[in-house]
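All protein chains but one are shown in place.
Here is chain A:
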Amino acid sequence: MLSLELFPTIYLSKLAPHHNCNPPTLSSPQPIFPKRNLGLKKGSILTKRTEMSLRNLKELTIIAKEAFSKTFLVAKSLCFLHVINTHVFTVASLYGPSMLPTFNLTGDWALAERFSHKLGKVGAGDIVILKSPVEPRKIMTKRVMGVEGDSVTYVVEPKNSDRTETIVVPKGHIWVEGDNIYNSKDSRNFGAVPYGLLRGKMLWKFNSIQEIMRGRIKKTKYLRPRRSKK
């Protein structure tokens, strides 16, 4: 809002204009901008002030509009990226000892796809990411050993004994195990996992930054360990 102040005539000579390089002559104040229809007869200085405030406001609105549109654009692209991340592909970083030697202990990057579990295309031998049934906020990566109806034979405690047990995977569940059975918390500890906890299937593993540059990406499907089927 423009505030109209009545300037005393003493200050008329000392005011310097904002956008004009030439200082006003001290003899008499000249109207620098063309007179606007503000209903004021006296006070070209008043005209100048309101003009400057109007111009500032206009600039501010322009800047604000541009900032708003840029933020909107950023928000839209983030939304798009998020949709791709949740429903198409995602890059996952994994660490931990339970999937050695397929994945490193200290950290690996891999590409996971997020739609085949919705189509029911997950089977034995696939590496999947799933929500942990004991800790709902954690996501873990394991290999599917059996789907509903399969009878799975597993070594109960490989460190101590060679005793194996066989179990039939119930309807709507899957049996997951880590590749490193000596150091893995999986279905042998918490039982068969409902299929609804699946979040995606691993597609590729990125070897390291240098190998990515050289274009070498290993498919995780071919990294299956050789296990004798009983």
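Note that in this section a contact is a pair of C-beta atoms (placed from the backbone, for glycine too) under 8 Å apart; a residue touches a chain by one contact, two chains touch by 3 or more; residues count from 1.
Operating definition for what follows: contacts and distances are computed from a predicted model.
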{"item": "Chain excluded from display, named as in UniProt, from \"Peptidase S26 domain-containing protein\", \"Aldehyde dehydrogenase\", \"COMM domain-containing protein 6\" or \"glutathione transferase\"", "value": "\"Peptidase S26 domain-containing protein\""}
{"item": "Touching residues (missing chain, whole complex) on chain A", "value": "76, 79-80, 83, 131-136, 171-173, 193-198"}
